[in-house]
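Of the protein chains in this complex, all but one are displayed in their positions.
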Amino acid sequence: MMPELIFPLLIPLLTGILLFMSRKYLRVQTSLSLAGSLIFLASSLILLFTVLEKDIITLQLGNWPAPFGITLVCDLLSAIMLVLSAIITLVIVIYSLLTVDDSRKKYGYFSLIFMLMFGISGSFLTGDLFNLYVWFEVMLMASFVLMVLGGERAQLEGAVKYVSLNLIGSFIFLSGVGILYGKMGTLNMADLAAKLSLEPGSALVSSSAMLFLVAFSIKAAAFPFYFWLPASYHTPPAAVSALFAGLLTKVGVYALIRIFTLIFIQDIASTHQIILVIAGLTMIFGVLGAASQFEVRRILSFHIISQIGYMLMGLGLFTSLALAGSIFYIMHHIIVKTNLFLTAGVIQLFHGSSDLKKTGGLFRKSPLLAFTFLIPALSLAGIPPLSGFWAKFTLIKAGLDLNSMWIVVTALLVSLVTLYSMTKIWSEAFWKPHSGNSGITSEVSTPRWKLNIAGFGPMIFLLTITLIIGLFSEPFFQLAFRTAEQLLHPEYYIDAVLRK
Amino acid sequence: MYPLIFRITSRYLLPIFLLFSLIVLYQGHNAPGGGFIGGLLAATAFIMSALAYGGKTARKKLKFNPATLVMLGLLTAVFSGILSLLKGDPFLTGLWIHIHLPLIGELHLGTPLLFDLGIFLTVIGITLWISFGLLEENE
Amino acid sequence: MFSIYLMLIFFLLTPLVSPLFKFFKEKANWVLAVFPALFFISMMMMIPTIQYGPKIISLQWVPSIGVNLDFVFDGLSILFALLVSGIGILIFIYAGSYLKNHPLISRFYVFLFIFMASMLGLVLSDNIILLFIFWEATSISSYLLIGFDHENPEARKAALKALLITGLGGLSLMAGLILLGSITGSYTISGMNPVTANSPLYGLTLFLILLGAFTKSAQFPFHFWLPGAMKAPTPVSAYLHSATMVKAGVFLLMRLNPILGGTADWHLWVTLAGTTTMLTGSVLTLGQKDMKGLLASTTIIALGILVTLIGLSTSLAAKAALVFLLVHSLYKGSLFLVVGIIDHETGTRDITKLHSLTWVLPFSAFSAVLAAFSMSGFPPLLGFISKELLYEAKIQAPSAGEIILITGFLANAVNVTVAALIAIKPFLGRKKKISHHIHEVPFSLWLAPFLMAVAGLLFGFFSDSLGRLIISPALAVIHAEPTVVKLKMWHGVNEVFLLSVITVLTGIIFYFLYPQFIRMAGKLSRLRRFSISTIYERFLTGFQKFSYRVTVFLQNGRLRYYLMSVLIAMILLVLLFIFPFSEIEWKLEITDIYFFDLALVVLILIAAALVLFTSSRLTAIVALGIIGYGVALIYALYGAPDLAITQLLIETLIVILFALVIFRLPNFRSFSGKLTRWRDAFIALASGAVVTILTLKAGSLQFHPNISGYFLEKSYREAYGKNVVNVILVDFRALDTLGEITVLTVAAIGVFALLKLKRKQK
Partner (left out) sequence: METILSLLIGGLFAAGIYSILRRSIVKLVIGLIMLSQSVNLLILTAAGLTRGNPPLLPKEGFVTGQGYADPLPQALVLTAIVISFGVISFTLVLLYRAHQKLGTDDLDKMGESDQ
């Protein structure tokens, strides 16, 4: 029993409520959201260290015992995801000071960020399937509102697709929960796993497993369920795009990893093979989309999809090395992708647009921006010794070890195309001379200090993390391997939850 | 525009509805009802009267901001859960006081009821917030 | 040890480059050159120690996946490290002067610094993954260097080309090295046993690694990125082409020769690639007018020669390769830098326009001539020894000797021609013709080519010690059996010598025929669209178009297709697992049907149909209400009064809200044709069927009794409530409820913001 397991949930919720009540006072908002995100980060770091020390920890809410009450469970995967979310929250809160206008803030922008985090941490911590649905809804609803906040044309248009497809996903998820409860009579994930592992005919639940696969693949933006993402992610303010890009799809990936390592492991030969196929197709179609685009945030949006493919590849291969690769990939990707979207936001600030046709000359204009773009971009493409390389390397090795040549070839070629489209942004926005007669169109109306602190500050912070993951990757690998080990032994999880 | 009969009914029905909804809220732990149903009932009553008077008038009559009600409700619900933390129990553990009343019998008061009150307030607030917004949009 | 730290420090030093520039201004290049110089000296000092065998240094880095900082100092790595750092010193000095006053010069040095350090790391790595890391780092830093003149679209294109080709090879190499590691059970080269051709993955591993090496070393058909790389500033071209980037592939082949080499496959593919490349290089060279272009295509020839020699797998060939490598680095570097000087002073690199430069550029002329002699293989330069060795190795080739010899002959003859074109043509001529604007360049510019050319001469004189101290240990690495290398200037008049003489004569004949070659090349220029470079460009634009088409097709902006793809995928995935029916005992009882319930179900279905097919909004609302109330009744019938009441109230609210909105929206219109409707109906029915079957399956397969007994038991005793549903909501599963009211709250915020927040649009 760890009563403090509740803090990563309570802190965002309370901060969110307080922020909404003080929404008219911008100063209060700023300090409150900074404080909230720092405390959130602290609480999730404490969790991570506790889990590192004590292994999986649980909390029975309302003091009702395990399969009956709702369990909060924190294993390494949850703790890692939580820490990453908290880092991103902090970064986004700071970056929002630069890129989000006051009218949005007065309508509860900051409050919504924390409501979103409430849903996200809930999703990472819960050990109950229906509860997971509720957290997904909290997260989705908050993201819906953040998506439309401001009510611009493109935002509404993107949101229509985002909302509709995600709602279909929720319905499918809910049906899956209902059907699984009908078969197994329980909702607790550990209990489900324990009961299924004893059941000889348990492969018969694979049909409902597919409902979960579809539902979570929609959230994770895997093929052929990703269409909402490129339609919407580039429409809200840069800070919101960055937040979504870094975190939201990863919650879907988390859910997939969770249930396909814990619950649905009866029929790995077919279910995980399907995941692998989906992974390959996701990589390919995502990267093709990226190659076809000519706008920074759209290119980056499509890359989210193709990289979701890599994360699923590890799950599909389902070995210790492969899962460790996926986890490493997630850690690296959340940091790097957020950073790239932040860069895109600054490009937009400089040029009034992030359309590559209208940009240029940034290599000379802002060497710092060039640097903060180049490192994450190369990392994303898997160039050594940056963080993305290690992730890619591990996955490729895992694939080669299993002799899954087609997925290895796909992953390698896709990474080449990723490199290609990163150089497209580099070449067009940074190297190419700016075509406008005045050089840089808008000499940024925001004051310089604001740009440095709220814009470059978070970018350099994330960049440092990327470099640390890349250059000192050993502890991260150990973490990833330990996490993978936990995931491959669901009995640890089951024991931790159901022990009397 | 607004039929007189509608207006009169809503004027006299509103207090009755509200009282009824409170009863439903309280009874909910032992009979069908509870925070959701109670809240929805109360909100429906307000909406009826809003339909009669129009959104702005109804909002004025309400004397408080639905948004505040929502946040108040949420805070109540969270607060009811946090109480148990102080005692060292997990979040949302029910704390109960048992009062023996001579006429009514055993009375159980506990944080889950407070939680239900939070739901009640939130549901009223949200429903009104949304429908007043849409009503005003129509005016 | 010191040198390893030094190399790692290079990486750490890169951020210091710009402050150095601010501090030392125009002298910064001299200061920076100290770093490679230090490295060079430390390598020189290691020469005596490695005579007794390799020295290995290991630092832990990422032990969990076996990637550590393992470095090896042996003949091969020292030879390459000396080349890289030695030529690096000269390039550092030269570039500062060449790019004087360039606004981005400090960034140039940053990239160059990273490039040099990566190159050093590459040649010193003992761990193959570490080697790969440096390998990729050279690709990226050379991308930044080639595209340094970034406002020129050609430079950007060339940089991308180099990056994509070497990147493709890099990926293949990565897979190959991982496989090699798996086969041998180790990532450290010194810990590997030779892989025999019988190993099941040998062929694949070899293929992947060779692909990597060939792309980097510009072997046919990947040679075409190399001439493009000429868009880089000249010092970069000189560095990339003489000692470094392109030699990385050759280095890798040499390094892995003891492990992968010696097999028939190795012999076949490596020699084949090498000879084809020699031939391609020779053909590409003849007819060029651009001096840099000439040098670039002779680099292709040189690489072909080197790869062929490695493919021969004999000790003699390896020796020839090592000597030629050294010779080539020196003369190619020198010539490139001279061309840079000429370009810098005259503004052109067209050999047909240049003449008489000896009068103004005496030092350059001297260097050029000396280097050219080495290139054509005249005694007493090292080039002569090298060429003798080349022929000797080729004559003794184990198989296909004739082809190799003839191609080699042609390649050498072309080399002679180019040497003459570069070193003689621009410098001959009378003084009067020369423009007044051209002056001899400063010391810092002519020093580098001069020293390199002189080195070629000195090595010729001291060929004996060179062979003993440097070539011999290096050869020991490539070929396990120890051999003492003796380099001699004069072997007497034998067939090799005669071949050399004929080569020079042929080269001179080519030189005089060169105007004809230029004319022919002009005529043949139409053939360019069949060149591999064009194919590459077509492929690239084709890929662009393809990706665009695919994306436009998939991401078509129409929500219904997105929904459809989700649904169809769901249907198919579920269908995969819904069978076999036989294993399930289906509970399809129809005995317990109540008439009232059945009527209710039918009513709901009729209402649903009405919703779908009515054109009146009012009817739709009413029918929607009927569905909602009908469902509420079902809840009431099946023991769920709370649900029934909630559903009733919510349905009422939804109808009210719906009514508030719907009349402000346009009336129903039918957008779709008959066929579309049938298709949609099919998808709808199929998904409905899937849901029905899944529900029935869940009802038929109750593996476990549900956990609800607990709630019924504890609800009153421990939670003091008789309405179990409510107790679950506020106590057993209160967290769900907390989340739920949060969803409601956020939804309300959303509605509020959507309705009220109307920002001024820009």
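By letter and in written order, the chains are A, B and C; residue numbering begins at 1 in each of them.
We take it that a residue touches a chain if its C-beta (ideal position, glycine included) is under 8 Å from a C-beta of that chain, and two chains touch if they have at least 3 such contacts.
These numbers were taken from a predicted model, which means no experiment stands behind them.
Touch, as defined at the top, links the missing chain to these shown chains in the whole complex: A, B, C.
Checked against the hidden chain, the listed residues A:I179, A:L312, A:L378 or A:L395 yield one contact partner: A:I179. Within the whole complex, the absent chain has one touching residue among A:G36, A:G158 or A:G345, and that is A:G158. Here one chain is not drawn; of C:L32, C:L279, C:V574 or C:V691, the residue touching it is C:V691.
When the omitted chain is restored, the residue from A:L41, A:I113, A:V134 or A:I304 that touches it is A:V134. What subunit B contributes to its contact with the hidden chain is residues 30-32, 36, 123, 126, 130, 133-134.
Residues of subunit C that touch the chain left out of the display are 552, 555-560, 563-564, 567, 587-590, 592-594, 597-598, 601, 604-605, 608-609, 611-612, 617, 620, 624, 627-628, 631, 634-635, 637-643, 646-647, 650, 653-654, 657-658, 661-662, 664-666, 668-669, 671-672, 680-681, 683-685, 687-689, 691-692, 694-696, 698-699, 702, 706-709, 711-717, 722-725, 728-729, 732-733, 736-737, 740, 743-744, 746-748, 750-751, 754-755. Residues of subunit A that touch the chain left out of the display are 130, 133-134, 137, 141, 144-145, 148, 151, 153-154, 156-161, 163-164, 167-168, 170-171, 174-175, 177-179, 181-183, 185, 187, 230-232, 234-235.
Going forward, only the chains that are shown with their structure count from here on.
If you sketch which chains touch which, every chain touches every other chain without exception. The chain occupying the central position, as judged from C-alpha centroids, is A. Inter-chain centre distance (subunit B to subunit C, centres taken as mean C-alpha positions): 63 Å. Subunit A and subunit C have Cα centroids lying 26 Å from one another.
Here the spacing of subunit A and subunit B, counted between their Cα centres, is 37 Å.
Across the assembly, subunit A contributes 13, 20, 61-62 as residues in contact with two or more other chains.
For subunit B, the set of residues touching two or more other chains reads 67, 71, 74, 78, 91-92, 94.
Of all the residues in subunit A, the ones that touch subunit C in their complex are 13, 20, 61-62, 64, 67-70, 101, 103-104, 107-108, 111-112, 115, 118-119, 122, 126, 130-131, 134-135, 137-138, 141-142, 144-145, 148-153, 160-161, 164-165, 168-169, 172, 175, 178-187, 191, 195-196, 199, 201-202, 204, 206-211, 213-214, 218, 224-225, 227-228, 230-231, 267, 270, 274, 285, 288-289, 291-293, 302, 363-364, 367, 378, 383-385, 389-390, 393-394, 396-397, 400-401, 408, 412-413, 415-416, 419-420, 423, 427, 430-433, 473-474, 477-478, 481. Within the complex formed with subunit A, the residues of subunit B that make contact are 67-68, 71, 74-75, 78, 82, 84-85, 88-94. Touching subunit C in their complex are the following residues of subunit B: 28-37, 40-41, 43-44, 47, 51, 66-67, 70-71, 73-74, 77-78, 81, 91-92, 94, 96, 108, 110, 112-113, 115-116, 118-119, 122-123, 125-127, 129-131, 133-138.
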